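For this depiction, one protein chain was excluded, whereas all remaining protein chains were kept in their positions.
Chain lettering (A, B and C) follows the sequence in which the chains are written, and residue indices restart at 1 in each chain.
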Amino acid sequence: MFIINCPYCGERDQSEFTAGGEAHIERPKQPTELSDDEWAEFLFMRKNIKGVQFERWNHAHGCRKWFNVVRDTTNDKIHAVYKMGEKPSID
Amino acid sequence: MPNYRVKKTDYVDQTNRISFKFDGKTYFGFKGDTLASALLSNGIHLVGRSFKYHRPRGIMTCGSEEPNAICQINPGTDLTEPNVRATEIELYEGLEASSQNCWPNVNFDIGGINNFISPFIPAGFYYKTFMWPKSFWKNIYEPLIRKSAGLGKSPTLPDPDLYDHKHIHCDILVIGGGISGIIAAKIAAKSGSNTILIDDKNTLGGSTIFQNNENFKINDEISKDWLFKEIEELKKLKNLTIKTRTSVAAYHSYNYLLAKENLTDHLSKNNKTSNIRQRLWKIRSNKVIIASGAIERPLVFNNNDRPGIILASSVNKYLNFYGVICGENNFVFTNNDSAYETALSLFEKGIQIKIIDIRKKTNSKIVKRVEKLGIDIYWNSTVTNTFGYRKLNSIEIMNLSEDGSNVIGKKIKAKCDCLAVSGGWTPMVHMHTQSGGKLNFRESDQVFLPKELDSEHISVGSCNGDFELDDIIKNTNEKVKSLLNLKETEFEKTYVSCTKELDKRNIWLLPNKITLGKTKSFIDFQNDSTAKDIKLALREGFRSIEHVKRYTTTGMATDQGKLSNMHALGIISETAGVKMGTLGTTTFRPPFTPLTFGAIVGRNVGQFFDITRRTSIHEWHIKNNAKFENVGQWKRPWYYPKENENMHQAVQRESKAARDSAGILDASTLGKIDIQGSDASEFLNRVYTNAWSKLAIGKCRYGLMLNEDGMVYDDGVTTRLGDNHFLMTTTTGGAANVLSKLEDYLQTEWPELDVFLTSVTDQYSTVSICGPNSKKILIKLFPSVNFNDDDFTHMSFKNSTINNINCRIMRISFTGELSYEINIEAKYGKSLWEKCIEAGKDFNITPYGTETMHLLRAEKGFIIVGQDTDGTMTPIDLQMDWIVSKKKYDFIGKRSLYRSDTIREDRKQLVGLLTEDPKEILEEGAQIVSNISKKPVEMLGHVTSSYFSPNLNKSIALAVVRNGKKMKGQKLLVPMENKNINVIVSDSIFLDKENKRLNA
Amino acid sequence: MNNKYSIFSLIKNAFTQHENWQQAWGNPEPKKEYDAVIVGGGGHGLATAYYLAKKHNMKNIAVVEKGWIGGGNTGRNTTIIRSNYLWDASAGLYDHALKIWENLSQELNYNVMFSQRGVMNLAHNLQDVRDLKRRTHANRLNGIDAVWLNTEEVKKFCPIINTSPDIRYPVLGGTLQRRAGTARHDAVAWGYARGADEMGVDIIQNCEVKGIKRSGDIIEGIETSKGFIKTKKVGVVAAGHSSVIANMAGLKLPLESKPLQALVSEPVKPIIDTVVMSNAVHAYVSQSDKGELVIGAGTDAYVSYTQRGSHDVVEGTLKAILELYPIFSRMKMLRQWGGIVDICPDASPIISKTSIKGLYFNCGWGTGGFKATPGSGDLFAHTIANDEPHKLNAAFNINRFVSGDLVDEHGAAAVAH
Partner (left out) sequence: MLNINFPKIDKKTFNDLELSLAEEKIKINIRGKNKDFFTKVGKITSIILPTEANTSSSNEKFNALWLSPDEWIIYFDGKDTNKVINNLFNEISKLNFGAITDISDHWVCINIKGRKTFDLLSSSSPFNFNSFKKSKNNVAQTVLNHTDVIIHHKEVDDVNLFVRRSFAEDLWLWINDSARFL
């Protein structure tokens, strides 16, 4: 069970959060302009990174805010958290 | 009955006699005994049979590493427990234990025959045989294997005990109450840290607390006396919590640890102080100090498994802690100094003791002392064989060759009923590795040691490879200081005088005259894997330690290889010529010691298995004999049987009443989301497939929500309460997911939208009244409201009050009948419901449940998301093209509707099905085909909903059928096990297609 | 076959203290070039190599494994084997595998202990019942044995299940596939390895793939920790690490790698004689030949390569176990572990060519790959050998995620394990 530092509520137990998968996959502004391949890329294709990954979490049982987490998927260590629309403090 | 108890004992209360039963026979022990020490005090060594060869086995250790002495506790009762270590269970009045894995009994065990066929069943033999004839595997071989495998017996009665959980957060957690743990805890607590000290025994002090030996002094006191005082001081410290009888089971990342506290396992039935048997502590600690100690290694030689062969340190503990003598003719067989403490203790008690040391000679302080006392030492020697079937009676000793690879000289046979073996020490690095820590290998004494990288945790004491008293105290002090950034502690000047080991010699597999293949040199005692098994595995090409482990099952017994892993590694590295350090160890997986399922689950059993959600009208439903359906965590009335009605009869009655006069449904479970903000209607445009901007205030509209992949996700009616104010309803099961999905889009994709979402699911109770007489009932309830059809039209709502309580009346229909839904503050829900029933009396208002609701909507061809859809249906497939806006630029899932597969004309589509025989009711889930004879049978789709409609007096069904749109009127088959049912594809709306009844 | 295994060879070797057994498989260094290289020495990879050699006469091939063979999910799963899947494509795939299982011990001359003692799937709510019945009918029409059991029949088949109507989610019935069961996971990897080795396949352990060399859209070989290996065909069967290899080749896959946990109890005498799976009350359990209760937990929702999951998952699983089997409350968990499973959005696998010529992927098995091992290997071998999918794996191509023609097993099937 991780401890996740919610950018709004502070450090909380993982069980208060839900995971939202890879971050920064922006929903196309004009889906109708996309080919089936491009749409599939957005819909299904994932980096699934082994290493430092940018992902989304939701403090579902707390403030209900979505935010971003930088986590190393090889050891689950969290390097940074940042709000939606912000840039990560590390890269 | 012989008595092997010495006069004076510190930790066993000889004034408090306790009776217990072992294998049906009554014995006596004392308070403070473990089952093991009590058995030994009665001269009982043989307590079990091994897993594979059913060899007689005795007590070998005094702790959690015990491989042999495992028993069934309280056999045949609801308190029974298999595979309990006799060395861990504390003795209590009335304790019953029996030996396992033997028949008819432990002294004479038929399975013992395996020992004689053992040449034919080496490691992995089962991979090589039992293949012919094929049928025998299932019917003969496997049942045989299964029967002989397994150790104890599973309980067969429900557990009367309770288990509890508790979360606890602290600054410092110290694992292990031995001398280093005590020092660490004292420093931490005194430095002001909120500290917890955990130890699995019932007393603190580890092995030092019974170290009664002139050669070990701290500040000029015998080590045990010094430690005793330390513990007394420790107990007085304020911000320190001490938990005994508590063992850390798992060490997860982020310093999250699980520890099981034993509350009643050491108490007799009528002395149980708590109705909780075990409590699982869920610990979050900023820092963790591991002081879990070390385990003594056995030695690997021929027949090293007989009852009476015991770890030297255990013999010492049985003597000095429990006051029990393990034998009359004792030999210590060692490769290091620590066993000499055992020799001294025995000697001082006047018990016969001799020493066999594989080392050539050493002159350490303690050895000199032993020699001075005239105790015989066989230097440079090894035990080559042991004798005695049920109990060791003699051993065979030979000299070692110069390089230790062979034995030389003549055999010496000696009388011996207790062989105290010591092959050195293995630090318990389990916790360190569980936490993700790596290991270093120390060649000098061949131990794996914690490699500390982060500052999350440290290891101190012998689990860190410090085996000498002075090192332990010095290094523990230093490490804890730097962990807590302290300048100095009270232990700076602690003065230690102790003997130091000067010479080491380790031989993983001791040599023998007999070829290895003919010896039984055990490595894993419980699983009966021997040195030759390891070599066989290597011979057959298994190289990695994990392969060898799995092939020979070494280290996979209930002790998880605490005694065997290092020897297996040692022999592999010797045989394969690979350095142990590079070979690496197998991974230590949680739990450290087996953990009861009950403790892991805690109190979420029975009624607390899962949350039960109730509507505010629940009580009324119960009073009126409702049968309930689980919908997610909700309890919803399923149907309300009268007298001896069965479900079918009840549902027929309910649905008829609803169509003929009036029915009433508790619809409170539907999800409700309050939507406000200047962009509210734009938001709805984006999440629903249809258009919302033009919906007038006061009007309601049905909406369909898709996933981005274009498949139907949820549906419901949304009402426009104001210009920028909507009330959305969702399916009961979908409520939570829909809200978080919508929040997700708002917060991540469309932050520019001014919209606020608030769940109000529990705020309102919803009473739904339908049927031709529903209006009359509503008029009675709300005399002031104009229910005139042209004033209060279908799909609109009005605010009103009943007895001055605000409520919202919506004219919407999921049944196709004229129908009204009343939303009221939940606290008035039950009262309102009762009023409606009252008002509806003259109209035979009939409460109906989910089953009838499903039937009524099916007659109208309304879908239920999740029943008529399965995550593969688009709105087009449902023939709901009308609800998909062609004008809107975008909405969730729109793009997916235009992929090459989703635009196919011949996808599965929702249709109606009528059976040729109107009495025949189709089975929901049944498949649909056009031709049953052509193999493979092509399945066109399946029945999603099916009922007998009392209102149409025939069976009706909804189904999804490939290309169903074009199949209307076509005959198809529904093949069942025993017959094929003829059906005709029909419109999915069976009743009142013109919607006359909505305005009846 | 030299060194054939049988009761006789066992007896024979007993007299020489088993000193004369030969290696089950060798330990070669990689050659400069192979006709095909399989990346990943798990059951699927070894089976693929075995069938390439056996059925497609490709002998100059290698399996490269970064650790030790069978050390990944093959050695970490709960060994459940069944073929009662809903959709035709899945049913075809998994039953193809099941048919091979039924003769595998004899074919490999290695006892994989395939034990057909049935798999039962329980229903706990009305939608479960609909879904399971739908599956049962589909299975029957697809020629897969499946029967619906009512609650009494469930109790009869597995008496220790708590079928009381008063529990939170009562058992409303279940489906039974009698041909289904379990097998000894290690034996599958070892048996295929031994068989492949015998036909000349190089099994190269401790050999990690570092890169994929391609010229344009054609494969040229792979960079490994043991040097460059030239080859025209690379079949990737790397389970949780599929995406890692794909990224080396500049591809993205519709996969997420998540921790899946399992645990065993201490061994006890036979108490449960079948495999019971429950979706709504999420738990599945069987008993190994050794006597351990083998219990499968669920996956976590986040990507992780740590081979560890969160404790909540284990707690939730055992909670479900005690709901269905209250008598196990005093049983003890002996060992728990995790694997990394690669999951597709539709919970179905990918056995497919890629946009790069000579590069093939077999992945996305999620939580249910073990059961498919022989079939997966056979079909993947066919796909690699012919550069064309077999009709049984045609539906499992990568392109389905573009067209939308998914094989949605979790949407529909009651259990996706």
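Rule of thumb we're sticking to: contacts are C-beta pairs under 8 Å (C-beta built on N, C-alpha and C of every residue); 3 or more make two chains touch, one makes a residue touch a chain.
Computed from a predicted structure; not experimentally measured.
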Omitted chain's touching partners, listed by label: A, B
Of B:764, B:782, B:891 or B:947, the one touching the omitted chain in the full complex: B:764
Absent-chain contact - pick from B:138, B:217 or B:284: B:284
Full-complex contact with the absent chain, from B:829, B:849, B:866 or B:912: B:829
Touch with the omitted chain, as defined above, among B:121, B:168 or B:267: B:168
Positions on chain B where the hidden chain makes contact: 162, 164-169, 194, 274-276, 282, 284, 602-604, 607-608, 611-616, 619, 634, 669, 674, 676-678, 722, 724-725, 754, 756, 758-764, 802-803, 805-806, 825-832, 835
Positions on chain A contacted by the hidden chain, ascending: 1, 8-13, 15-16, 61-65
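One rule holds in what follows: only the chains that are shown with their structure count from here on.
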Chain B and chain C, separation of their C-alpha mean positions in angstrom: 22
Distance between chain centroids, defined by C-alpha means - chain A, chain C (Å): 30
Chain B residues counted as touching two or more neighbouring chains: 252-253, 256, 709, 896, 899-900
For chain C, residues contacting two or more additional chains: 306, 308, 310-311, 345, 402-403
Chain A contact footprint on chain B (complex, rising order): 252-254, 256, 284, 436, 708-709, 740, 743-744, 747-749, 751, 889-890, 894-896, 898-900
Partner chain A, residues of chain C touching it in the complex: 241, 243-244, 247, 252-257, 300-306, 308, 310-312, 342, 345, 401-403
Chain C-touching residues of chain A, taken from the complex the two chains share: 1-2, 14-15, 18-19, 21-22, 36-37, 40-41, 43-50, 53, 55, 71, 73-76
